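Accompanying notes for the structure given below.
Note that one protein chain of the assembly has been removed; the remaining protein chains are unaltered in position.
When the chains are written out, they are named A and B in that same order, and each has its own residue count from 1.
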Amino acid sequence: MSDLLRIEDLHTQFHVHGGTVKAVDGVNLTIPARATVGLVGESGSGKSITALSIMRLLEKNGRITQGHVWFHDRDLIGLPDEEMQDIRGNDISMIFQEPMTALNPVFTVGDQIAEAVRLHQKVDHQAGLNRAIEMLRLVGISDPKRRAGQYPHELSGGMRQRVMIAMALSTSPELLIADEPTTALDVTIQAQILKLMRNLKGEFGSAILLITHDLGVVAEMCDSVAVMYAGRIVEQATTEELFASPKHPYTQGLLASIPRLGKKQERLHVITGSVPNPLAVPPGCAFRPRCPIKAPRSDRDIPPLTANGSAEHLVACWQYE
Amino acid sequence: MSKQKQKAHPTVVNGALLKVQDLVKFFPIKGGLLQTTVANVKAVDGVSFEIKKGETLGLIGESGSGKSTVARTILRLIPPTSGEAWLEGRSIFKAKKKELHEIRREVQIIFQDPYGSLNPRMSVGEIVGEGLLVHGIGSAHERDKIVSELLEVVGLRGQYRGRFPHEFSGGQRQRIGIARALALRPKLIIADEPVSALDVSIQSQILNLLEDLQNEFDLTYLFVAHNMAVVEQVSDRIAVMYLGKIVELAPAEQLLRGPRHPYTKALISVIPIPDPTLRRDQTVLSGEMPSPTNPPSGCHFRTRCPIATDYCAEVEPALREVSKGQFAACHYA
Partner (left out) sequence: MAQVPPLPIGGATGGLPGAGPGQLSVETTVDQERAIAQPGVKADELAGAPELGFWKLAVIRFLHHRVATGALLILGVIVVAAVVVPIITGNLYSIQDYRHPYKAPFQSFQHLLGTDELGQDELARLLRGARVSLMVGILAVVGYLIIGGGLGALAGYYGGWLDNALMRFTDIIISMPFLLVVIAVTAATGGVRLSTVIIVIAATGWFEIGRLMRAQFLVLREQEFVQAARALGASNTRIILRHILPNALAPIIVSATLGVSGIILLEAALGFLGYSIPPPEPSWGNMLQNFEEYLLSDHTYLVIFPATALVITALAINLVGDGIRDALDPRQR
């Protein structure tokens, strides 16, 4: 399978009052065409910033300082703004955790989807609107014609997320980046959205980068998973492989510490401590202060992400050196 | 004193620390020029349960199902519309000012939001020691000592007393909130989504801490959450809420192994499980929870229920014992 997107040694930094936050600090990640890749990690580990860096939608105080994002054979990092604009929403779409903030409150959802279509296809408003209604029907909204005429605040959270998905898919993008698309939703609504995303994936053939902190969602949705910690990918493998034999101590700890449905544990495993201060990440391996192994060298050098066992299982830990 | 009052309420089952009976809470929606009540949000619509001493009752349900409202009315942070609640036989809702003050020493609450639940303009020492101060316990010096000890108990340093909330991480703040709740040595702690805002790796720290404290201080918990795996981990029994009502209540294992209410069944079937080898049949419910302002007639769940009949629209199912210790509110359970 050919690679759709290849991130190489990506660094993104923010200048803040107390110094520089290295939000993304050397990320390597590959997304094959039509695959669903999960990106998991603790709050603040840099998942959203990775996504926003791909889209080049960083806030003013953020800058990509190094690295490449190869989309097909074009490096998105060096692309002129107009060309990037053309890729955004057309070839790569994004949906967010809180759809209310991503939708414009003063336009009907139908108009907004139609506009998104017309940004990239030369059709008139009516054709765009027809496409919008068609998309709303596809994402399982009943009575799509009426709903297209409603404003975002008139819809429930689950319905808004469907609208976001409809808008993101309306241009049949090759890559869909979904940043915590179901985190704000209830379990029964999440199930609806996840089912919808699985179905639509078959229909549109888009690859998906699914950002989440819910390992259950990953297990259910993804072909492969990348685990992020303090701005770096510490492990990447196929979903089965990662859950069956995690190699990085953080992944191991993470999998052990989640309560499992129907398997009540006497005592939950605990990863001691908490994530490092983003302004003062320790030298060497950022996980070292919380690591039960603390392999030699980890206090000095950052472990690279290298193949271990199989070519598809990558891990960044000195104990496997 | 409490013994005398216990006699006054023969309804209290032996060993029940908290008993809630037919709790109803409507929030009026005001409208029009004269701000009259035009409708009611039926947040809690007839909820009854008991918690035995030393037990943990998990309360689970979707957003807006009324979990927090139950928690807050029991503490009388908001007045109930009707119903009764007793703490060791003493009526909570009928308590006069002084009795209520007394009851509030015995029931405490832990909140979800590690940021909003601590006063940003108070030091950690003032926050944790506030209960002691309001109840006039100990001298200033003694209180400081207790606060330091409490901080150590929840895994923080006693010296943190002089620091302010913004200097701590989410997990640490949650520990401060727990220390505050422990300060008055309560019998019952109501934990309203205490780990929902925390990262997975911090979540397990807090869950373990809560269990340790329960053993250590003989605590009883009402544990509110929307994550079934978390609730199962800490609870002896679980109550499932839907649209202001408890639809199923059973011992934790029994509920997960053999759910009887269609809602519980569907809920359990769609919870994402971190195991890619597992393939389950999912019952994905269509639609969303209706507005609590205008709940469906008969069974509140019928609009999304896969097995609903016409009868369900007419007659509201009561919460009845469907097998030993397991209660469900469904005609066909």
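One rule holds for everything that comes next: contacts are C-beta pairs under 8 Å (C-beta built on N, C-alpha and C of every residue); 3 or more make two chains touch, one makes a residue touch a chain.
Just so it is clear, the model here is predicted, and its values are computed rather than measured.
*Asks:* Which residue among A:Q112, A:S206 or A:S274 touches the omitted chain?
*Replies:* A:S274
*Asks:* Who touches the missing chain here, B:G54, B:G83 or B:G138?
*Replies:* Touching the chain that is not displayed is residue B:G138.
*Asks:* Write down which of B:A183, B:L207 or B:C299 is the residue touching the left-out chain.
*Replies:* Of the candidates B:A183, B:L207 or B:C299, B:A183 is in touch with the missing chain.
*Asks:* Which one, B:L17, B:I92 or B:V107, makes contact with the chain that was left out?
*Replies:* The missing chain is touched by B:V107.
*Asks:* Which chain B residues would touch the chain omitted from the figure, given the whole complex?
*Replies:* Touch set of chain B with respect to the missing chain: 35, 72, 75, 77, 100-101, 104-105, 107-109, 111-113, 116-123, 125-127, 130-132, 134-138, 142, 144-146, 149-150, 152-157, 159-172, 175, 177, 180, 182-185, 205, 208-209, 212, 216-218.
The working rule: only the chains that are shown with their structure count from here on.
*Asks:* Approximately how many whole Å separate the CA-defined centres of chain A and chain B?
*Replies:* Roughly 33 Å, centre to centre.
*Asks:* Within their complex, state which residues of chain A touch chain B.
*Replies:* Going through chain A, the ones touching chain B are 42-43, 156, 158-159, 186-192, 194-195, 213-220, 239-240, 243-244, 253-255, 257-262, 264-265, 267-272, 274-275.
*Asks:* Any idea which chain B residues touch chain A in the complex?
*Replies:* Interface residues on the chain B side: 62-63, 169-172, 199-205, 207-208, 211, 226-230, 232-233, 252-253, 256-257, 266-268, 270-278, 282, 284-286, 288-289, 304.
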